[in-house]
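Scroll down for the structure; my scribbles are underneath it.
Apart from one protein chain that is not included, each protein chain of the complex appears where it belongs.
On to chain A.
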Amino acid sequence: MNLDFAQIVPYIPFILQGIKGTLLVTLISVVLGFIWGSILALIKISKFGPLNWLAVAYTSVFRGTPLILQLTLVYFATPQLTGYNISQLEAAVLTFTLNSGAYISETIRGGIMAVDKGQWEAAKALGVPYRRMMLDIILPQGVKNILPALVNETIALLKESALVSTIGLADIMQNANVVKGAIFRYFEPYLIAGFLYYVMVMILTWVARVVERRMRRSD
């Protein structure tokens, strides 16, 4: 076995710096993706024909093509098409938001459909307008139903965010790549990167459990 962790020690702070990139992409994309996914879900359950069709087509395309292709396209094709010099972070957040919005919209739609029909009727009978009913009565219950699925989506997004290294964004993965190039060793930098991802996922899982317990207090 040819392992030498002594050599990598000076580079550890550099790999740790990648946490910032990973977290930035993940957190912003999760929040925006959730909002975007909610909007898509609401469109899908509405009876508004053309928009409805568009949302379904949108989901189909984003689920039906590789994420890395979407990312590459957004980052490299945006300047070509619009002349706007999109930054790595912008491209990463945009792609992940659009992509996870497509996935989350299906989850949220399922959560909304699982809310007891009686809740809709009770809200209607009280004269609550549609928008308020969705925001205050239906969505909160729908989201509670799908909390575990949302946590899974967040974890998946955190791990998939490693793809942003392909456009050179300085996340954990990219910094590990850089260290590999500097010391010509593979195992050590990627082991550290893997460890960091794992710890972050564990923290996320723990946070999700706390949140879930709080939301279940009305049961």
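Note that in this section a residue touches a chain if its C-beta (ideal position, glycine included) is under 8 Å from a C-beta of that chain, and two chains touch if they have at least 3 such contacts; residues count from 1.
Convention: contacts and distances are computed from a predicted model.
J.: Pick, from "Amino acid ABC transporter ATP-binding protein", "Ring-1,2-phenylacetyl-CoA epoxidase subunit PaaA", "Putative xanthine dehydrogenase subunit D" or "DNA repair protein", the protein name that UniProt gives for the chain of this complex that is not shown.
T.: Listed in its UniProt record, the absent chain's protein name reads "Amino acid ABC transporter ATP-binding protein".
J.: Check each of A:3, A:122 or A:207 against the chain that is not shown and name the one that touches it.
T.: A:122
J.: Which candidate, A:10, A:66 or A:140, sits in contact with the chain we can't see?
T.: Considering all chains, including the one not shown, the answer is A:140.
J.: Which parts of chain A face the unshown chain closely enough to count as touching?
T.: So the residues of chain A touching the unseen chain are 116, 118-119, 121-122, 124-129, 132, 136-137, 140-141, 144, 217-219.
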